[in-house]
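The other protein chains are all here in position, but one chain of the complex has been omitted.
Naming follows writing order (A and B), and every chain is counted from residue 1.
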Amino acid sequence: MGAVFALITVVAFVLVVYLGVGVAGLHFLFGVIIPYVAFFTFLIGMIYRVIEWARSPVPFRIVTTCGQQKSLSWVKRNPLESPYNNFEVALRMFLEVVFFRSLFRNLKAEIKGRNLIYGSYKWLWLFAILFHYSFFIILLRHFRFFAYPVPKVIDGLNQLDAFLHIGLPHFYITDALILAGLTFLFVRRLADPKLRYISLASDYLPLFMIYGLVISGILMRHFFKVDVVGVKELTMSLVHFSPKVPQGIGTIFFIHLFFISALMAYFPFSKLVHMLGVFLSPTRNLANNSRAKRHINPWNQPAKFKTYCEWQEIFYEQLVESGQPIDEDCPQVKERKKAEGAE
Amino acid sequence: MSLRELLTEKRDDILQEWYKAILDTYPKEAAAFLRRNRDRFENPVGQRILEGIEGLLDEILGDFDEKRIKYFTDRVLRVRAVQDFNPSVATGYILALKKAIREVIEDDLSPELWSEFLDLLDKIDEIALYGFDIYMACRERLYHLKVEEWKKRVFLLLKRANFIFDEREGSLPQQ
Partner (left out) sequence: MAKLPKPEELFDSIDWTPPETDWMDTPVEFQPGRWCYPAKKKVVEDLGFPNPREWSPADEDWKIPSNWREIVLEGMKERLEKYRSFKLFMDICVRCGACADKCHYFLGSGDPKNMPVLRAELMRSIYKGEFTLPGKIFGRLAGARKLTEEVIKEWFYYYYQCSECRRCSVFCPYGIDTCEVTMMGRELLHLLGININWILEPVRNCVYIGNHLGLQPHTVKENIEYLCWDIEEVTGLKIQPSFNRKGAEILFVAPSGDYFADPGIYTFMGYLVLFEYLGLDYTLSTYASEGGNFGLFTSHEMMQKINAKIYHEAERLGVKFIIGGECGHMWRVKHQYMDTVNGPAPSNLEVPKSPITGTVFEHAKSTKMIHICEFTADLIAHGKLELDPSRNDKYVVTFHDSCNPSRGMGFFEEPRFILKHVCNNFYDMPENTIREKTFCCGSGSGLNTDEFMDMRMRGGLPRANAVEYVHKKHGVNMLACICAIDRAALSTLMQYWVPEVGVCGVHELVANALVFPDEKTGKKKRTLDLRQQPLKPEDEENV
């Protein structure tokens, strides 16, 4: 159900742009207004999300320790899995964010009998890496449309990505990889009953939007070629805030542009915020040093509890009879003594 | 070809059918996990079931040793006795073997084999009865453990009050 809804939404997106640009000719709306609105929604929305998270304090140091703590000097500890200071935390976060350490955790392929065990986990990690890195590289590549002159690094990346020299223009490797990653992530959701059970429309929608984005991009580069000079003219004008839509770019470009706009606008309201949220996760981004350094909880109130002296009063007889010392410093005992003396 | 030879030849198919029938008693999401994950530590339920039914089938095709049959039946029933099943469903997995066998060998089941086939069904019924004993023993043990746990919890109280003659006595019988 969720997948169907997501699919319909994405098809609707294509239709809207087709009708809007191809038929009604609303170039300015789709080329300028929607991208701007989407971009600022993304920017403001993400900032807002982070501020919202940051406004809630971290009352306790709830690190999930995955390795030996620092204790006795001769015990070999694990600074990456049980960091003791901020530097080690940074390393742990680096592994987490850059290499998806936790997803990798199960990666221990073993052949037992005829079967390879832990296979699925390895795949999830691998395809998640493929997907995220391809997306990242593709994003970087696109900066050549937003900069003049194109920085050397971006140019180099571009050439590297196309180094197979297949087709003209050259086919990008990342395009293939991101499709592979997306397909795995999608098929997995359908094929594994556990995942099908937990998957929502909001899990399929981003996948389909990115599908749409990638496929429209590939189509535009290799099949329905668009006027690249015109495109760059448009993107540069957007960058300089003097928007101008040149004639004859081709509808497919607007579909591509609409998908990225939709994705950007959707981003802050969806699970995609994990991109920034991961940095704030208190089980990962804190040091496991809570016995060495006091962690402050801003809303901590002093505890209300029964003090020893109050308790001693209740169990006075039992304490005396069983020969346990009575604390004479307790005001209650002093009063008791006074009362006894008065008798 | 005797029935035993036929069954031995189709052993793996029968096992698969049987396993599938058992997994069908679990929620689909769990069944897929139980089937797929072959790690005995990550997936103890699935692996115990497999071990139990594989062993049983081999006993049926082989020596039909009572001790081993009970062991393999226990492997599965000890798990199912604490899961969300009525007694009939928990123990019914043994009878599901009949269906599995027939599904696999139906086309080859010529009338000459029928008498041997009926013997086979009797054997399965016999195992099902063992199964019922084992299931009951597991459930009884759970209740026994509840009592035992309370005794252990207040062990020192009982001991101090001399309510325990010997702390090793009154503990659980050997299984």
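Everything that follows uses one rule, which is that a residue touches a chain if its C-beta (ideal position, glycine included) is under 8 Å from a C-beta of that chain, and two chains touch if they have at least 3 such contacts.
Fair warning: this is a prediction, and the values are worked out from it, not measured in the lab.
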Considering the whole complex, which of A:K152, A:H165, A:K304 or A:K338 touches the chain not shown? A:K304
Considering the whole complex, which of A:T41, A:N78 or A:S237 touches the chain not shown? A:N78
Which listed residue (B:V45, B:L61 or B:M136) would be found touching the missing chain in the intact complex? B:V45
On chain A, residues whose C-beta touches the chain left out of the figure: 1-2, 5, 49, 52-72, 74-78, 81-82, 84, 96, 100, 102-103, 105-106, 108, 121, 124, 128, 188, 192, 194-195, 197-203, 269-271, 273-274, 277-278, 280-284, 288-297, 299-300, 303-308, 311-312, 315, 318-319, 321-325, 327
Missing-chain contacts mapped onto chain B: 24-31, 33-34, 37, 39-45, 48, 78-79, 82-84, 89, 92, 96, 98-99, 102-103, 106, 109, 111, 114, 138, 141-142, 145-146, 148-157, 159-160, 167-168, 172, 174-175
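FYI, only the chains that are shown with their structure count from here on.
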Touching residues of chain A toward chain B in the complex: what are they? 112-113, 115, 117-118, 120, 192-194, 196-197
The chain B residues in contact with chain A across the complex are 28-33, 36-39, 42
